[in-house]
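Here it is, the structure, as structure tokens.
Yeah, one chain of the complex is gone here, protein chain that is, but the others are all in their spots.
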Amino acid sequence: MDYCTHEPIDVGRLMAAVADGARGGTVAFVGSVRGGPEDGPVTAIDYSGYEEMLTEELGRIIGEARERWPEASVTAQHRLGRVPRGEPSIAVVVAAPHRDEAFAACRQVIEEAKRRLPVWKKELFENGATRWREE
Amino acid sequence: MDYCTHEPIDVGRLMAAVADGARGGTVAFVGSVRGGPEDGPVTAIDYSGYEEMLTEELGRIIGEARERWPEASVTAQHRLGRVPRGEPSIAVVVAAPHRDEAFAACRQVIEEAKRRLPVWKKELFENGATRWREE
Amino acid sequence: MQPSGDQLRSTAGTITVECRFFARYAEILGRDVLPLELPETATVGDAVRELRRTLPASDVLPERPLAAVNRQHTALTGRLTHGDELAFLPPLAGG
Partner (left out) sequence: MQPSGDQLRSTAGTITVECRFFARYAEILGRDVLPLELPETATVGDAVRELRRTLPASDVLPERPLAAVNRQHTALTGRLTHGDELAFLPPLAGG
């Protein structure tokens, strides 16, 4: 499965990819485009990325998690391009023999992804305006 | 969505049930029937429960999470009956505006569910033997 | 003034609760329900002692089993009321 996609993220497929009879606990984190009251009327976000580095860096982040939790099966995917409000932009899925490891590895991967992935977002508003969002 | 089901758990449907444009972070925990080397050749688990109490108690557990994280949307489902190896027996899904809350609420619900739900499992082995599994 | 449930009591000064058994307990006891008459001051612990004294194969029930009254986890010191549903729960294994 590619770490970077321009299509909608299929979380069920990611979960199936890590599943296996020996790993009883699966934790998934899915980050979606938010457009609630505190965000203003955002209709979509255009995600752009430094794609070659995004793929390599997400691979390194996943590799670090696999090294720290050798029994865990870890995958993740970041979507680029226009993502409508409510749709996932990133998913991290970890299956492990026990839930402690699954929660810990999933958390580490999403934190590192937020901190390190070369991705930028431009918010699109109902009135047609756009804005770079730097968090 | 019923907290207790005798059908396969549809994790995607649970995720859709909590999704909403204002909650950007969704965390799902899925517990599946494990049959790895340390578990012996388990082919399935027969889950039985005190169903009326299971439904009430899971409702209380979810209510406690909603009270502690008022912005979170929380759901969960426990499957009863025969669950083949690799299939989910429980799922907890939380959507929240921020991922800290989503991780924390999901973790609390699964820990309380493991501790409090009146559910029992009988393991079925390849050779036809069965065994109550008390953890 | 007397509680309104009194008319249902099998004997003056006693209450009847419905015991429920699950999983391994039900399998070994060979039953999943049992009405039990107890003194009206009885606690969950009193019900356990009475069952362990009278039931065949009752040693499947430990001295301090998990119990629920009316579908809520309850300590052994919890007081029982006429008509209560008193469930005995083998070690939980949900999830």
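Letters A, B and C name the chains as they come in the text, with residue numbers starting at 1 for each one.
In this section, contacts are C-beta pairs under 8 Å (C-beta built on N, C-alpha and C of every residue); 3 or more make two chains touch, one makes a residue touch a chain.
None of the values given here were measured: they were computed from a predicted structure.
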Legend entry - Chains shown that the absent chain touches, full complex: A
Legend entry - Contact partner of the left-out chain, one of A:14, A:110 or A:124: A:110
Inset, instruction - Considering the whole complex rather than only what is displayed, give the residues of chain A touching the chain that is not shown. - result: 31, 47-50, 52-54, 56-57, 78, 89-90, 110, 113-122, 132-135
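Operating definition for what follows: only the chains that are shown with their structure count from here on.
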Legend entry - Approximate Å spacing (C-alpha centroids) for the pair chain B, chain C: 28
Legend entry - Multi-partner residues of chain A (each touching 2 or more other chains): none
Inset, instruction - Provide the list of chain C residues touching at least two other chains, using ranges where the numbers run on. - result: none
